[in-house]
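Got a structure here, written out as structure tokens. Questions coming.
A single protein chain has been omitted from the complex, and every remaining protein chain is retained in its original position.
Letters are used for the chains, namely A, B and C, taken in the order the chains are written, and counting of residues starts over at 1 for each.
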Amino acid sequence: MAEVIRASLLIFDGLLALTLVGVAWQLLFGQGLFRSVLLFIALGLLLSLTWVRLGAPDVALAEAAIGAGVTGALLLVTLGRLRRMATGHARDRGKGS
Amino acid sequence: MAESLHAWPFFGSGVLLFVLGLHALVTRPHLLIKVLAFNVMGSGTFMVLLSAAARGSGEPDPVPQALVITGIVVAVSATAVALALMLRLYPILGGAGLPPGPPED
Amino acid sequence: MEGMSDGLTWAAWLLIVPLAGALLAGVWPRAGRWIALATSVLVALLALGAAAQVWTQGPQVVSLGGWVPPLGIGLRLDGLAAFMLLVAALVGLFVGGYSLGYIPRDGHGERFWALWLWLWAALNALFLSGDVFNLYVTLELVVLASTALVALSGGAAALLAAMRYLMVGLLGSMAYLMGVALLYTQHGVLDLGLLAQRGGEGTAMMLAATLMSVGLMAKAALFPLHVWLPPAHGSAPAPASALLSALVVKGAFYILLRLWLTVFQDLAHPGVMQLLGGMGMLAVFWGGFMSLSADRLKPLVAYSTVAQVGYLFLAFPFLLAGPGGWHAAVFLVAAHATAKACLFMAAGNLQEANGGDDRLASVAEVMRARPLTSFALGIAGASLVGLPFTVGFVAKWILLQTAITSGAAFWAVGVVAGGLLTGAYVFRLLGPAFRPGPGRSGRPVPVLREGVTLALALVCVLLGFAGSAGLRLIAATPVAGPGG
Partner (left out) sequence: MNPRPLSLLSGGLSALLALLLVSALWDTPVHEGVSASVAGAMGHTGVAHPVTAVLLDFRAYDTLLEMAVVLLAVLATWSLGRCDTLPARPVQGPVMRGGLRHLIPLAVLTGGYLIWAGGAGSGGAFQGGAVLAASGVMWVLAWPRRPDLPAPLGLRVGVTLGVAVFLAIGVAGLPLGPGFMGYPPGWSYGLILTVETAAACSIALSLVLLFLGGRPWRDAEDG
């Protein structure tokens, strides 16, 4: 029974590792900033799962709270400001000011 | 708890994350993507550090965990400064992409 | 060589005082200038005390919190660290005095003091740290403080330069961090001394050496990774440029030297060392030519930093030459730091007197009417070139001596050719002042600033007589890894 569990865990780890690389590839080389930021937050959560699998619960907590949480919020709010600046610019250019 | 075979998938993906981040940092012009690339590189390094520690049987080594927690907090601080600087730069650059060459000031 | 208690106190206070000053200046920015002045005087005295401690009782590896490495973090108070702390204190003291006249009293100016003290605390922590991961955290502190200082003037060029500086700085830190991960994966310890004992030549060590070296070379702006430096040092406020060129660039070189002296001893093959030396020579010539072609004062001085950093990398080929081969290059750090800080201060004076325009053609008129600053510019330039009676001459002389005695005379040719090139762009800087023509003193510049600039130039001369003392202090560095 232990053998089966270990094999299935190994498959799970393999899948998790592949997903991480896939998400990172999409996040870095895909199109669209908002999509990249969302994928980055997903990557943060996958990473905290990885830290649990590697036997580091403290790091999993820190990654989830800081890596996915605070950094994700920071990126989203920065994206919002960027978009507002872009529309601001367009409005200024539009008005020819 | 986890024998050496267990750590290998994460070694590989850690190295790949580091390398993908480095490549994206060099080739992608948009500053926000560069900031994401830094974080991905950092996560790759931390994955290498922790998978090495997870290879040994028995109690996992606490020192790499402390290093990674410190690294995550340092990464969020550097990201915050980079994003704040990028927002200040946006009206100047227009496209939030670094012009390739140094400006001829 | 267990850390004696007094060794720990000197090193500890050299960390506590600038950190406490930075915290205080952060909380109470309105009184920032007085806090900064008090801190700089105190740290200068502590640096002298630490140097005396090393001079009399030799180097110490002190363990923090009573935990001996590999468990705890060790601080290394040896000749190399004490020398760099002295250089940082000397430049910091003069930049402090200069900033009193340069930094306005409004809200924008108040932030300079806290950032400056943070940079100083980070540099002191960097010079003293004996732990590879701790060096990473100090590097991050240096990058953040320097980026904020470059971006302080707020102009488009400054913000762009700060962003580029931050990008290169973070890239260098990430490469360095992967090197630390490889070292810990290979050896399981982080202390420099213990890593030196274990040494080894596996692929992990070679890759760690490459990654950490490339990361630190990017931070030290060694050619061809120098692109970020001229805009950053050119557009930052004058005292910030002085600090960045004189100290921050040297911090990365210091870690690189420390690593190759301890952790990567076994990897220091002649081929690798010649490569580093060769890149240094390339930097000397590239920086020199770019300085020659620069048409503005600050970019010219900034490119000169790119050139002089090249000289420092001669320490690596000399590493194998003899036991003390690398001491000459470390002494050059002091020569360049004082001369470059003085040049940037003089450039700041002339730029302000000329109404913010530092094009060489129009600055010449102001130089003719401002003898104090021009005189300081001349002495600092002479020290940069290495003309007699300056610390630059002593440094270059020892460099030549090491090159010749070590049998690798072609480095000596490189040093002399580089010196001629430096002479070319320094005389291009000074030349217009000697030609007859109208002289206008331009906008008023506080006398304090000109006085401090001239004082630092005179220090460039006085240090010339401290050559042997400096070398003896640097020599108090255990190279083969401490026994403790």
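The rule is short, and it goes like this: a contact is a pair of C-beta atoms (placed from the backbone, for glycine too) under 8 Å apart; a residue touches a chain by one contact, two chains touch by 3 or more.
This one's a predicted model, so the numbers in the text were calculated from it and none came from an experiment.
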Neighbouring displayed chains - absent chain, whole complex: A, B, C
From C:61, C:103, C:141 or C:232, residue that would touch the chain that is not displayed: C:141
Candidates A:18, A:42, A:61 or A:86 - the one touching the absent chain: A:61
Touching residues (missing chain, whole complex) on chain C: 3, 5, 8-9, 11-12, 15-16, 19-20, 23, 26-27, 62-67, 70-73, 106-108, 111, 114-115, 118, 121, 125, 131, 133-134, 137-138, 140-141, 144-145, 147-148, 151-152, 154, 178, 182, 184-186, 188-189, 202-204, 206-208
Residues of chain A in contact with the chain not shown: 29, 57-58, 61-62, 65-66, 69-70, 73-74, 77-78, 80-81, 84
Footprint left on chain B by the chain that the document does not show: 4, 11-12, 15-16, 18-20, 22-23, 26-27, 48, 52-53, 55-56, 58-67, 69-70, 72-74, 76-78, 80-81, 83-85, 87-88
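We take it that only the chains that are shown with their structure count from here on.
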Chain contact graph, described as a line, ring, star, complete graph or other shape: line
Gap in Å, rounded to a whole number, between the CA centres of chain B and chain A: 12
Centre distance in Å when chain B and chain C are each reduced to the mean of their C-alpha atoms: 28
Residues of chain B touching at least two other chains: 21, 46, 64, 86
Of all residues in chain A, the ones touching two or more other chains: none
Chain A - residues contacting chain B, complex: 9-10, 13-14, 16-18, 20-21, 24-25, 27-29, 33, 36-37, 40, 43, 47, 50-51, 53-56, 58-59, 62-63, 66-67, 70-71, 74-75, 78-79, 81-82, 85, 89
In the complex with chain B, residue positions of chain C that touch it: 133, 137, 140, 143-144, 147-148, 151, 156-157, 159-160, 162-164, 166-167, 170-171, 173-174, 177-178, 180-182, 184-185, 188, 190, 227-228, 230-231, 234-235, 299
Residues of chain B touching chain C in the complex: 18, 21-22, 25, 31, 34, 38, 41-42, 44-46, 48-49, 52, 61, 63-64, 67, 70-71, 74, 77-78, 81-82, 85-86, 88-89, 92-93, 98, 102-103, 105
